[in-house]
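Every protein chain but one is kept in place in this view of the complex.
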Amino acid sequence: MALFVFWVLISASFEWIHLGLGLVFSFAVAWINSGHSLFVPKFRLWLRILLYLPWLFYKIIESSLYLSKLILHPALPIDPQLVSVDSKLRHHAAVVLLGNSITLTPGTITVEVDSNKLIVHAMDKVLSEDIESKQIESKIADIFKDEEPDL
Amino acid sequence: MDILSIIFIVAGLFFMIVAAIGVVRLPDVFSRSHAVSLTDSLGAFLMLVGIAFHEGLGKNTLKILVVLALLYILNPVIAHATIRAAFRSGVKPWQKKSS
Amino acid sequence: MTTFFFYVMVLLAILIGAYLYRVLQGPTIFDRVLGLNGISTKAIILFIVIGTYSERVNMFIDISTGYALINLVGALAVAKYLEQKGLP
Partner (left out) sequence: MIFPFEIPLLLLLLVTAAGAILVKDLMSAVLLLGTYSFFLSLVWGWFGAVDVAFVEAVVGAGLGTVLFLLTLFGTAPKDTRLHRPPPSLLTLIVFPLLGFLLLYAASDLPEFRDPSSPASVHISPTYLEQSYQDTHTPNVVTAVLMDYRSLDTMVETVVIFAAGIACILLLRRQVK
């Protein structure tokens, strides 16, 4: 289904023949690959993730400005360090979302994931404390609060 | 509308220039990847939004947003894969010299 | 507006030069992979800017979508190879 939406978006033509071909092929591809799909999100979850995105974007801007200041500083006052984080999340999808958010935020990057333990490389003391204060994690735990745990 | 798009594109360019300086200046793989992710997340976002403003509403803007979403989904995956490969094959992160 | 986009293009090409320095110079192989990743992101944006400059965005945007996907495949292949083989 999602593939069909993607087809419509990239072809951007709304004639019947294109729509029909797209429908056939997207269902074929989805049917071939159906063994992989572990996680089928529900509608309310999508809504919550959409509401989470603006906050994540605010975080991205904040830490981008901080990182730009670090890079442009003539003395290069960086202090990179590895931080190990134990998260309390109980879902594969939630851990994936957490890792993606951490990597997407400039200044921090996920190095290693082992079920729900993450090793994070942070650029500075301030940024690593930001990770350890677990703001992002509590937000994500809030998103997934009434799903079945599978980890 | 044009002024808005110019503002967005110039801001995006600023972040890209900072990221390029960082890629040249920083000492090791791990910290360089931060600079690359800076471009990917904010620079690309601002520039593509600027171009979308220039285009106005329509199919093209929709496609630009699709490219943006693709970048946002795929780039963390690439950065994570590269960094994990670096970590597992034993590259030591650069440490600040302890005084 | 057109001249503005032209200057943006030239500036992006110069920035690609900075990444190319990292690809050529990089002490480890991972620096090169990172530089390649940055170059491809730049190339995606440069394609869209070229499309806007020549006012045919609808043609160029398909390539940039393809670019993003291909970049993923290439980078994942490199990362998997290096993870199994270790440092050369």
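Labels for the chains are A, B and C, by order of writing; each one numbers its residues from 1.
Basically, a contact is a pair of C-beta atoms (placed from the backbone, for glycine too) under 8 Å apart; a residue touches a chain by one contact, two chains touch by 3 or more.
In this text the structure is predicted, and so the values were computed from the model without any measurement.
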| item | value |
| --- | --- |
| Shown chains touched by the chain that is not drawn here | C |
| Hidden partner interface residues of chain C, rising order | 6, 9-10, 13-14, 16-17, 20, 23-24, 29, 32-33, 36, 39-40, 43, 46-47, 50, 54, 59-60, 62-63, 66-67, 70-71, 73-74, 77-78, 81, 84-85, 88 |
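The rule we apply is simple: only the chains that are shown with their structure count from here on.
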| item | value |
| --- | --- |
| Chain centre separation in whole Å, for chain C relative to chain B (CA means) | 11 |
| Distance from chain B to chain A - Cα centre to Cα centre, in angstrom | 15 |
| Sequence positions of chain C contacting 2 or more other chains | 58, 62, 65 |
| Sites on chain A at which at least two other chains make contact | 10, 12 |
| Touch list for chain B against partner chain C, complex | 2, 6, 9, 13, 16-17, 19-21, 23-24, 29, 32-33, 36, 39-40, 44, 47-48, 51, 54-55, 59-60, 63-64, 66-67, 70-71, 74-75, 77-79, 81-86, 88-91 |
| Touch list for chain A against partner chain B, complex | 6, 9-10, 12, 60-61, 64, 67-68, 71-72, 76, 78-82, 99-100, 103-112, 119, 121, 123 |
| Chain A-touching residues of chain B, taken from the complex the two chains share | 15, 18-19, 21-22, 25-26, 28, 30-31, 33-35, 37-38, 41-42, 59, 62-63, 66, 72-73, 75-77, 79-80, 83-84, 87-88, 93-96 |
